[in-house]
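Here the complex is missing a single protein chain, while all its other protein chains stay put.
We call the chains A, B and C, going by the order they appear; numbering starts again at 1 in every chain.
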């Protein structure tokens, strides 16, 4: 392990070491060991900038928004709405009105499935891929039940890339209304070629939704450059709070979509006979929103921007390359997903050792990884696996942590053979 | 004003003065004046216990829940699930499985309207009242569009109580499937006789949903004693965070209901052909929930319980009596809503002064009240008003604050005549 | 109590005893402005000549003092102005309420500048103006 440690210490994977001080949780101990947190793909840890912004909001500046005619409410409204501008800029959206706040990616996709989905006709097709998270699969299955649409699946290749030829064939009958595909797999780490998918979808007359839950924390997203129609992200994977996510959609599509949830703030006027809806995006934000969490998300985006995606990308690419190398040297370890375009999410199996035992034994050493089907059962079936272990990286991850992972895995394996 | 101040200082309304120290925001200044926050019905302020519990979670104990096989995730899962027990006890629920976490009351009601609503048949009736918040009205209008049900309205009497005779008549044709009525009006302060409503609804073969958004912070709720079928509350009015609400429903009803949102965590198994659902309540909690906020809600409920509803009720009853007295003495002021059963939410108008001007001028003096239609347009129409001003109280409200309100209103009125 | 510089005498007076309230016997144009958020409502009646120059304006306002005073001061101010001039005044007022600084030539309308500290009330002052401009634009389209 020694020269890997040295490699780690000198390579680019180290350049963000200073950010660790911003994450208080990283100095916690687990089972008496320093926490090595390698489960950022499930949910990222929170920097003090986010924690403080939420606490400060509650301590000094909080009131319900949008309808208060007093200073506290006006200021809270401004702070909330300012995050809409921030998210619009973060995603490269054309207008702030295109940003709808939701609880998480899951709700964002369900919103599209319910609202945009209600405009589809029986026989039209929603096209997903074999590597979708359940969040981008089950809502379309439920739409199939409600509306009689067809759900079509584009396979992944053996190395875990999206099969672009099959995608083309799936689009060829012109019945596909919506392509809903992940921008980065939470199991394989595969990054899909979103722009190419958009072009193919649009050429076939379909709209396209990208599940950016995993990608948006690793690479700069520009929805206009991707020529997307819908894009979803989730705050808690972006170093932000839980309870806040984002749906971006083209304004003209949002305007055509009926509301999803009814209640306060999404109406223009209400009478028992008939109600009319507020303009977008408010039409889609019924009730008191996650005000404090939205402000926290704003702090998270500012934090990410203050580091910059250039450095984040370089750091994570270096980490991923390093991890693929050192994990590849662990006996019996097999990396699952080897597509050329990939990010810092690495699934693996280890001969003779069940992923659950791997996770528990790593945990005893302070190392947190995920093990299971990662909410992607159909992909697991395609891979012929019931579970994998998965290590995933964030801006605070260091090469030494990856070396510790590899060394500990080697020992665990020794245990079982 | 002087002897009102003295009255205030000696009456029971004073007994919770010590809790003010728990709310950091109360020492803020607004336009150079001490903040007098009289808009708790829109959203309550947060005690440090809640702020700290959220910050501590993010600082020392955070990971995504339910599927992590490592210590951080296990502990966060336990903290999250412990709040389910806490909420079950808080509402007097029969079982923890009856507690579904949502974003807010609005989403809870929409969940029922979508899921339970999909089991209704055209021609069946949902019965609301004339004093519903839009959150308990618009979802049923949208259900009417989707399903062809009938929406029926029970009027309020002139003093702002629910017209129980009319309720009886509305139930008499046996077509009502669901009665959905507020437990406390956010405009009139009226507390409805939930147990009597349940009995009438059940006798007519209908289920009953109570919107407890306003009530649950003022009085102890026991859903079994009320014989309710559905009950909703919202965290941010309970001194808790935004982004978290609760649907309680009888277990057998939840089990019969189809899921609402699809995604991770709500499934038992997923394949492209067919997915099966998790047990209640997880069937209704798709995706990463508002973990940090749920833990914050737990801290809020602990805080409320540590004070106790006996003291909260006594404090707020004394405040309300005091407020009705001193506001009644302001020239030209008319209290809107004088039902005998009422809580600390007081709407009023003042001859010659528009509610918006009242709110702005009060704000210049540090006093935060709400003005507008309070998301209850049909009620406003019934009352022949376009807006009211509204002062509402929390555990931190003092009689002196109410005296300040009354004195400032008197001066504002002097301004306009 | 803190006297608010927003509610200066002129605002209160115009709200209480408007000088340009009511209808016009011969009005060529009518418009309604509604703020669904608060229920404020302004009905405008105006005489506009064939060159697009405004003659008399009357308003019927149901709303708060800010909205009522704004409608009344507007009716006075736009008399004799054409659409381009109205738009310039509207823009100057918008700047004033956003920044708190009244641009030169805003005149009596600068009483609304303190709205920049009451942002939720800005739309109250702007409602009559949006209704007027919509009316003039519609007229041109015809």
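List of remarks:
Quick note on the criterion: a contact is a pair of C-beta atoms (placed from the backbone, for glycine too) under 8 Å apart; a residue touches a chain by one contact, two chains touch by 3 or more.
This is a predicted model, so every value here is computed, not measured.
Note that the absent chain touches A, B when the full complex is taken as a whole.
Shown as candidates are B:67, B:96, B:175 or B:251; the residue that touches the absent chain is B:67. Within the complete assembly, A:372 is the residue of A:189, A:212 or A:372 that touches the hidden chain. Listed by residue number, the positions of chain A touching the unshown chain are 31-33, 352-357, 360-361, 363-365, 372-373, 380, 386-387, 407-408, 411-412, 415-416.
For chain B, the residues touching the chain absent from view are 67-69, 71, 73-74, 77-78, 268-269.
Simple rule for what comes next: only the chains that are shown with their structure count from here on.
Chain B has the C-alpha centroid lying closest to the overall centroid of all protein C-alpha atoms shown.
Note on chain placement: the centre of chain A and the centre of chain B lie 32 Å apart, centres being C-alpha means. Residue positions 37, 117-118, 121 of chain C are each in touch with at least two other chains. Each of the following residues of chain A touches two or more other chains: 67-71, 73, 269.
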